[in-house]
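Only a single protein chain was left out; the remaining protein chains are all shown in position.
Up next, chain A:
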Amino acid sequence: MTATLIWILVALVAVGLYLSWTAGRLDRLHARIDAARAALDAQLLRRASVTQELATSGLLDPAASIVLYEAAHAARQADEEHREVAESELSQALRAVFGEPVQVEAVREAPGGESAAGELAAAVRRVPMARRFHNDAVRAARALRRHRTVRWFRLAGHAPFPLAFEMDDEPPPALADRP
């Protein structure tokens, strides 16, 4: 009788430890998503501001300036729901303007253009990177949250179900291409 009770107790403690460990894992994944999302936000903002700076600098022709300014402005102002679309449109605008290596060269040759072009090139390369890391974290969290244990014991608490950030982040080839 006592032996049975002890075994039940041991089993309960083991289950408790396992649940706690799983909750810890989930907690860490949520923290990782938050960090990755913050990094992605930072990269997106950086890209939009560099674009806006370039658009207002007078280095580009007026038509290109307006297209870029519009897209960058919309991306910065977009609310959560329209963010993915607005950022994708900024990617398309950048591809349209910097589709030709000649345009990039023209910017580079202007005074101060070298650093501006470099900054934009860094920004358009880092956005896909940050997005990939974010979505990778989201995928790992979703895989764990679909697990039976997590669902039955509601280990995720009130944390919202993580969503991937889907957008067109293809950089303009003339900017992103390595030498």
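Throughout what follows, contacts are C-beta pairs under 8 Å (C-beta built on N, C-alpha and C of every residue); 3 or more make two chains touch, one makes a residue touch a chain; residues count from 1.
Basically, contacts and distances are computed from a predicted model.
Here one chain is missing from view; checked against "ABC transporter substrate-binding protein", "Glycosyltransferase family 4 protein", "Oxidoreductase" or "Tryptophan synthase beta chain", UniProt names that protein "Glycosyltransferase family 4 protein". Touching the missing chain, out of A:20, A:56 or A:149, is residue A:20. Note that of A:11, A:35, A:96 or A:163, the residue touching the chain absent from this view is A:35. Taking the whole complex into account, chain A touches the unshown chain at residues 16-17, 20-21, 23-25, 28-29, 32, 34-39, 42-43, 122, 125-126, 128-130, 132-133, 135-137, 139-140, 143-144, 178-179.
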